[in-house]
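Of the protein chains in this complex, one is absent; all others appear in place.
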Amino acid sequence: MVEDLAMNEDTKQPMTPILKVRDGQVFYAEKQAIIDVNVDIHPNAVTAFIGPSGCGKSTLLRCFNRMNDVIPICRVSGSFEFSGQDIYDSEVDVVSLRQRIGMVFQKPNPFPKSIYDNIAYGPKIHGLASSKSEMQEIVETSLTRAGLWNEVKDRLDQPGTGLSGGQQQRLCIARAIAVQPKVILMDEPCSALDPIATATIETLIDELRENYTIIIVTHSMQQAARVSQKTAFFHLGELVEFGSTEQIFSSPVDERTQNYITGRIG
Amino acid sequence: MTESAIILKSAGSKRHRAEARFRAYGLIAIAISLSFLLVMIGSITMRGTGAFKQTFVQIEVNLPAEKLDPEGTRDPEVLRKARYGKLLKSALRDQFPDAKKRADKKSLYKLVSSTAEYSIRDQVAANPSLVGGTHPFWVRASSDVDQYIKGAIDGSLEESQRRVNDKQIAWIESLEAGGNIESRFNTQFFTGGDSREPEQAGIMGAVVGSALTLLICFLLAFPIGVLAAVYLEEFSAKGRINRFIEVNINNLAAVPSIVYGLLGLAILLNVFNLPRSTPLVGGMVLALMTLPTIIIASRSSLRAVPPSIREAAFGLGASKVQTTFHHVVPLAMPGMLTGSIIGMAQALGETAPLLMIGMVAFIVDVPGGVTEAATALPVQIFLWADSPERGFMEKTSAAILVLLGFLVIMNLAAVYLRRRLEIRW
Partner (left out) sequence: MAVSSDISIAARGQKNRLVELAVRCVLVLCALVAVATTIGIVASLLFEALRFFQQVPLTDFLFGLEWSPQTALRSDQVGSSGAFGAVPLIAGTLLISAIAMIVATPLGLMSAIYLAEYASERTRGIVKPLLELLAGIPTVVYGFFAALIVAPMLRNGGESMGFEISSESALAAGLTMGVMIIPLISSLSDDVINAVPQSLRDASYGLGATQAETIKQVILPAATPGIAGSLLLATSRAIGETMIVVMAAGLAAKLTANPLEAVTTVTVQIVTLLTGDQEFDSAKTLSAFALGLLLFVITLCLNVVALRIVDRYKEQYD
């Protein structure tokens, strides 16, 4: 099955996965949250992680940019690779890892700064802009890509916290884009938003696929079906089934997947 | 792939240095703060532990019956009235006949405490059979001799630079050689009242004064504080008045303590004419000062009692007062007590307001009641710290150690209460 998935859908050429997990395990103290997960994430596609709450999908997502590092009791083993390099290698610098693999969180969390400063923060700490005009360009491009430019271009100096929920989340996406990542991890990015704002974000995710690899954790199966090309179904810490979204939703192989999709568990 | 590999591993060692530096600043700040604590406690302990020991000198004193008790009654009352100072001085002269000049004799008498004669008097009165013979007595050495023996006065200095002269040192050495100098546990320090003489001064008076003051403080502040908290938390409507009282309490908690002293002076002493310098007034002032702490702690512990308890009691038909005092207050009691002990600990260390109401007087006797003039432990520390005699430096540090000891006990009691009794909801 892995062989089958490693083909670009358009060209049917073998492709190198950008993220590769082998025998991934995560423990919280004594409790195992992720059990023997093997998964390949391919570039320029949206991969959805679905499953009932507590199934480990967010935990796995946070392994890719080592956001679990801040939890002292959390222990990770197995091999996690980004473009062929071990993410958990002792020489790897989490700072540059997270620059490459950005993240968007469940609740919109703009900094209590102006819209401009929210976007400029990342490029500033990473030294991506050498002049003021370059920075302005980054801010404009990022906001444009996140589809927010037209709405905020006249009030860049106003606090980001003053925007509506959906706008705040798009601001967070723009902020993530501004550091030029390869991968964007999205942890239930629409769970705090209303349906209209959700629709806007979903369209945006689809557009972003062209330039970025996206992994989205969601508890909404409809959302997974709408935005993703690949879907991974997790249950009790195990990766039950991974395949093209179409296949997972139309003809799931595993009984648990079927039960979840039809609403019998979860 | 290699391009990204390079980026992954090499990102900004400059940024990492900045990170390490910032983290180090934090550690350094903590280290500096804690080293102050260490230096302070350490230096005070070093200076203070000496005061727990006192040097005693043994002197053979002749007690002629015709001088002490010419009528031969052996009545302790009569024996108490005799003059022992002269006997002690002649005993010293007999022991060291080389002291011939007036100045030398004066130095000689200064070897023992000026209170030594009273100690001989007490021993004779307690045991009248001593009269008529020559007996060895252990008496307190003077503060200077005590300090010299403890090494606080450096004998290698120029004679004019130190408080014991060469002759005195020779006498001390001869006494030491004869086994007539002894260092004993200083019970007087713990059982005696204040004195002008460092070697005689004790903290009992101040400790009792503090205890009486705290007793008054607790008796006033605890019930008033708890009941005020009950009113604010359980009874009052959450409106403007409630808010006004709340703001009032929060601001009172931050009023400088000396202002409470001014309040006590102007109102309790000058308007109500309560007795000056007494634990009664001191306790009242400290009660007002600790009230905000107790109210704030009691409120948060009342708030921690889950509403289900109140609903259960109401459901059984209990009235508001019954619900509150039968169910809610008992459950909140450990938290209230913890808060009150911490408030009492603050009150115990408080000095400034007590200065304002005159608890700074020099008081030798241990106070017997709340309306007798008294001093308190921190005020005693303040008074001793101001005394020029070298011996008081040691006594001040020792009194601080005792004060800190009491504070540690109170805080440990609060921690114990919190751990053992407080119910976690």
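Lettered A and B in written order, each chain numbered from 1.
To be clear about the criterion, a residue touches a chain if its C-beta (ideal position, glycine included) is under 8 Å from a C-beta of that chain, and two chains touch if they have at least 3 such contacts.
Source: prediction; values computed, not measured.
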Worksheet item: When the whole complex is taken into account, which chains on show are touched by the absent chain?
Response: A, B
Worksheet entry | Of B:Leu291, B:Ala313, B:Val366 or B:Leu417, the residue in touch with the unshown chain | B:Leu291
Worksheet item: Which of B:Leu63, B:Val145, B:Cys217 or B:Met356 sits in contact with the chain that's absent?
Response: B:Met356
Discussion item. For the chain not shown, which residue from B:Ala103, B:Ala126, B:Leu157 or B:Ile267 touches it across the whole complex?
Written reply: B:Ile267
Practice prompt. Pick out which of A:Asn109, A:Thr141, A:Asn211 or A:Asn259 touches the chain that's been left out of the picture.
Written response: A:Asn109
Worksheet item: Mind pulling the chain B residues that touch the left-out chain?
Response: 15-16, 18-19, 21-23, 25-30, 32-34, 36-37, 40, 43-44, 223-225, 227-228, 230-232, 235-236, 244-245, 248-252, 254-260, 262-263, 265-267, 270, 288, 291-292, 295, 319-321, 325, 345, 348-352, 355-356, 358, 360, 378-379, 381-382, 385-386, 393, 396-397, 400, 403-404, 407, 411
Response to the item:
Per the touch rule stated above, chain A touches the missing chain via residues 65, 67, 70, 72, 94-99, 102-105, 107, 109-113, 121-122, 125-126, 172, 175-176, 179
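Basically, only the chains that are shown with their structure count from here on.
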Item to complete: Mind checking the centre-to-centre distance between chain A and chain B? Centres are C-alpha means, answer in whole Å.
Response: 63
